[in-house]
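Excluded from the complex is one protein chain; the other protein chains are retained at their positions.
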Amino acid sequence: MSRSRLLPLTGILAAVAAWQLGVSLHPSSLIPGPIAVARGIGELAVRGLLVKYVVASLFRVTWGYLTALIVAVPLGLALGLRRRAEAAINPVLQVLRPISPLAWIPIAILWFGVGDLSAIFLIFLASLLPLTVATMNAVHNIDPVHLAAALNFGIPLRARITRVLVPAILPQLIVAMRIALGVAWLVVVAAEMIAVNSGLGFLIVDARNAGNRYDLVIAGMVLIGAIGIVLDLLMRRIERLDSVRWGYAAE
Amino acid sequence: MKNVTMQRPMQHAASNIEHSTFEKFALPLLTVAVIIATWSAAVEFSGTKIFPSPIAVASAIGTLGEKSLLWRYIADSLTRVFAGYAVAIVAGIPLGFLLGWNASLARAVNPLIQMLRPISPLAWMPLAVIWFGVSNAAPIFLIFLASFFPIVVAAMNGVRNVPPMYLQAGRNFGLSTWQLMIRVVIPAVLPRIIVGLRLAFGIAWVVLVAAEMIAVDSGLGYLIIDARNAGKRYDLVVAGMLLIGVIGLLLDTGIRRVEEWISE
Partner (left out) sequence: MKVQFSDISMRFGAMDVLQDVTISVEEGEFLCIVGPSGCGKSTLLNIAGGFLSPVMGTVTIDGDPVTGPDRRRIFVFQERGVFPWLTVEGNIGFGLFDLPDEERQRRVAQYVHLVGLEGFEKAYPRELSGGMKQRVEVARALAVNPDVLFLDEPFGALDSITRLQMRSELLRIWRAARKTVLFVTHDIDESVQLADRVVVMSARPGRIRRVVEIDIAHPRDLSSRRYIELRDLIFGEIGLAHQV
């Protein structure tokens, strides 16, 4: 066990220690220490809320995100390949993009009521535009030589899409997917704070409103952070696949 | 030299230019017209009493414009977003440089950053309220959190990925560490940082709206949630959304301009 192995832990340990110290110095503070938070997580697990809320949040993210991906990739490919389509639609995308997905909350509630569907819709919106624009830009960045070679060998359209276009955009698309997933995770928490009655975002709001249980608030934050890290790591795994590694600068 | 400058197959090079004005202006307008027509028709045929037609939204925008309240809300939102963003830049870029430059420090601190980063800034809301009360400082803190981590990570990765050849060349010419920073590292990482800054601003804008929906009683996010809660004025809701979109686009364009200006 060398020093360099321990180094990555020191930052986290120091932060936890500082947190504990800060709490001991201000015993009157509402903020609970790390031990109370750990106990809070335990309590959530015992009450069955831990699994229930984590599953609820992940369920919403999964459906909203996958639906967006399924719509965005073909749309982005079409916009990237057809200059006319891009000229017609891209300006509209650029105006819609800065509308915070959360600004759609009232409309989501109007259309889908308070529940899963609203949250899924918001995540869909949050992921759709970045993924579409990223796909379109990735198509623009394809080396024209590769497209020319594909034409030259006369391979059928379907194979041209699956064996040339999609692999060519994949490295850039995966980066965009990772960023979009991060935003989706952010949006689901916000959506759950406002528009739904379950999930990790709801846990935070509910724990505060129902009796200032700040141990549970921070427990919720820790869970959100941990799951966010796992999602990010999973996406980074994909970036190491042999068939996409060419697209990233050598490390 | 890349030799092959290929167009689509069998295309006359001259024919590209003629349609460009049509494509640039008429096509997007056509799309907008189709969207508005579909929207109108959908409102018409569904017979909804709640969801507004495009005309109702247009008149709502007019109503909003007459109220001085609107301008105050816009000013509040802009103040918050720029304050949080500015603090994030001032704190984030130096920290990112430090972590990019000093590998051991990065190994110690980076895991902590990676752990805090995915915590949705909005999840900090209850703590922000304890620390700052229901004031402007709470949403500013959330905006700061939202933009701080992307900026730190962009600066750190930028510095790490400066080609060693540049540093060698700099040292070769006898530059001190400071000179190396200013004359080699900063120019080399600027493009990456700028990308990070724009990304961060996009997230800050998302968070701002949400924060204003939950934590305060002014600003564009509040405008939307208030219009809904106080009497289901969905015409005002949609007008507010459009306003958020247009202002966001203007700010994004502004940031792009600054980028272009910085990178000459």
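We call the chains A and B, going by the order they appear; numbering starts again at 1 in every chain.
In this text, a residue touches a chain if its C-beta (ideal position, glycine included) is under 8 Å from a C-beta of that chain, and two chains touch if they have at least 3 such contacts.
Being a predicted model, the structure only gives us computed values, none of them experimental.
> Can you tell me which of A:H26, A:R82 or A:H146 touches the chain that was removed from the display?
The missing chain is touched by A:H146.
> Of the residues listed, A:L122, A:L170, A:I194 or A:M221, which one is in contact with the missing chain?
Spelled out, the listed residue whose C-beta touches the missing chain is A:L170.
> List the residues of subunit A that touch the chain left out of this view.
Here the touching residues of subunit A are 143, 145-146, 148-149, 151-156, 159, 163-164, 167-168, 170, 242-247.
Just so we're on the same page, only the chains that are shown with their structure count from here on.
> Which positions of subunit A touch subunit B when the two form their complex?
Answer in residue numbers: 4, 7-12, 15, 30-31, 83-84, 87-92, 94-107, 109-110, 126, 144-145, 147-148, 151, 179, 182-183, 185-187, 189-190, 193-194, 200-201, 204-205, 207-208, 214, 217-218, 220-221, 224-229, 231-232, 249.
> Would you pull the subunit B residues touching subunit A in the complex into a rising list?
Contacts found on subunit B: 4-6, 9, 23-24, 27-28, 30-32, 35, 50-51, 104, 107-112, 114-127, 130, 161, 199, 202-203, 205-210, 213-214, 220-221, 224-225, 227-228, 234, 237-238, 240-242, 244-249, 251-252.
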